[in-house]
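One structure is given below, encoded as structure tokens.
Note that this complex is displayed minus one protein chain, with the remaining chains in position.
Presenting subunit A:
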Amino acid sequence: MLPVIRIFVPRISSPWESIAKLGGCARTHFSSSAVNCGIYSPEDLPPPGPPQFAPINLRIRGYDFTLVEHYMYYLTRLAHNVGVPNTKRWATPAVSTRVTSFKPQSSLLQNEYELNLFERNVLLTGASVSILSTLLDVMNSTLPEGVSVTAKVMEPADEEMRRVPDYELVALKGQLAEMASEREKKKKG
């Protein structure tokens, strides 16, 4: 029995979109010239297609590491197939908690557990409303056991949280701020 082979057609709805995409690609290499490959397009036009969301950060969190990691792989593949090719993914340090339970009517320890809440992130750039709604629907039905996903707009604080704070830099900036405030005080007084 021959298997039925279905070919997935890439998501380009109109011929104009494909040409505009070509023009857009070429434009990134030659930034000053407006005529590329015989196609003229003004430089300050918005990109073609429906309006796009700001970069959305999907935070995948759960206590089971395997599920969290593999769901991250699944979501990046899904995003790529659905029409959001620019997806970045990274890991955030886990949040570890020590959970203790006491014996009834006393403060003697009965159980003690060390739990780690693992986190992985997927960044979707350039998703339109229809694509995002599709993705959220699929996520709702494919979420594995004990894993939760939070979709939110990407903030610089999320990127800062991944990095080790540079205390020297902070101290130097503090010194500069102090000097500036002293000078202002002298000017006033």
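Quick note on the criterion: contacts are C-beta pairs under 8 Å (C-beta built on N, C-alpha and C of every residue); 3 or more make two chains touch, one makes a residue touch a chain; residues count from 1.
Definition applied: contacts and distances are computed from a predicted model.
The chain that is not shown carries the UniProt protein name "Large ribosomal subunit protein mL40", picked from "Large ribosomal subunit protein mL40", "Glucosidase II alpha subunit", "Dynactin subunit 6" or "Pyruvate dehydrogenase phosphatase regulatory subunit, mitochondrial".
Contact between subunit A and the unshown chain involves residues 3, 5-6, 8-9, 11, 13, 50-54, 56, 62, 65, 78, 81-83, 91-102, 104, 110-111, 114, 116, 118, 128-131, 134, 136, 138-140, 143-153, 162-166, 168-169, 172-173, 175-176, 179, 183.
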